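Have a look at the structure below before the remarks.
In this view, the complex is presented without one of its protein chains, the others remaining in place.
The block that comes next holds subunit A.
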Amino acid sequence: MTSLTIEDFNRCVEDIVNISDKLMDGWKLQQNEGLENGKYIVKKEQKVLPLEQEGSTNFLLIFEYHVAFNISYGVPVLCFNVWKQDGSILTIEQFWKANKKFKDSNMHDTLTQMDHPVLRRPFLTLHPCRTHEIMEPFLERSKNPVVSWLSVVGPFVHLNLTEEYVKICSS
């Protein structure tokens, strides 16, 4: 495999959902009929994080993660939206302030706002231009390159995969 096809991607995310169902981990498969890359997976998680602009008090935030396939880059993208309890969505600047993991690296290059590959609405997105670079070593070695990639990049945006997912990459 030199690059990930849509079929590979679909198989990988279906595997993720199967494992998730067993673990009750919350990943759901969504499908937008009529689109070549219509399949994507979604998971919601709640977190408590400090939001700088509103004092240092902790806020309950809902993260909704999407993993979809970007056809022009030929890679999976991890995008997400974050909202407060009343439903108001964090801007990219608010998120940067709340996210300590990007402080030293150049987050403007890495985390940006892009249109969701399927829903075509703005989402915070890990920019796909470096994804192939990260995925390349996994394409040969991993049984599920999407999981391998996600386990590397996810933690930067508070998404952690349990070891059950990582296990299927090597089995």
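Throughout what follows, contacts are C-beta pairs under 8 Å (C-beta built on N, C-alpha and C of every residue); 3 or more make two chains touch, one makes a residue touch a chain; residues count from 1.
Simple rule for what comes next: contacts and distances are computed from a predicted model.
Missing from the rendering is one chain, named in UniProt as "Ubiquitin-like modifier-activating enzyme ATG7" (options: "DNA repair protein RAD51 homolog 3", "DNA replication complex GINS protein PSF2", "Translation machinery-associated protein 20" or "Ubiquitin-like modifier-activating enzyme ATG7"). In the complete assembly, the contact with the undisplayed chain comes from A:92, out of A:6, A:92 or A:134.
The chain not shown here is touched by just one of A:15, A:45 or A:136, and that residue is A:45.
One chain of the complex is left out; on subunit A, the residues touching it are 21, 23-26, 28, 44-48, 60, 62, 81, 83, 85-89, 91-92, 108-109, 112-113, 122, 158, 162-164.
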